[in-house]
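Comments concern the structure below.
As you look at this complex, bear in mind that one protein chain is not there, while each of the others sits in place.
Entry: chain A
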Amino acid sequence: MNIGLNHFIVLSALLFAIGFFGVLLRKNTLVIYMCLELMLVASTLALVAFSRFNGTLDGNVFVFFILTVAAAEVAVGLAIIVALFRRRQTVQVEELNALKN
């Protein structure tokens, strides 16, 4: 059997779902952030697969930009987490409820 577009799309959706479960299940902010990155990578996989099977390279250029933005995002996000830890001495989400009520 030949590997088609469907295989890549299913794999990408599965990766996205796993990342989503990670965001729901984990309590550690850093691991939640890692799972968010996993979801981002899953979506880039879908973009590359679509671009490959469409016969153009526009999707690849788009993924190029996504990678750049993700790098900037990780830097800012981790800086926020470090600032949070410095103030609250924890990164567990159940203790970070200052915005509740």
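Rule of thumb we're sticking to: a residue touches a chain if its C-beta (ideal position, glycine included) is under 8 Å from a C-beta of that chain, and two chains touch if they have at least 3 such contacts; residues count from 1.
Here, contacts and distances are computed from a predicted model.
Not every chain of the complex appears here, and the one that does not is recorded in UniProt as "NADH-quinone oxidoreductase subunit J", selected from "NADH-quinone oxidoreductase subunit J", "Type I-F CRISPR-associated protein Csy1", "5-oxoprolinase subunit PxpB" or "Cytochrome ubiquinol oxidase subunit I".
Although one chain is not displayed, its contacts with chain A can still be listed: residues 1-11, 13-22, 24-28, 30-31, 33-35, 37-38, 41, 44-45, 48-49, 51-53, 55, 57-58, 60-61, 63-65, 67-76, 78-83, 85, 87-88, 90-92, 94, 98.
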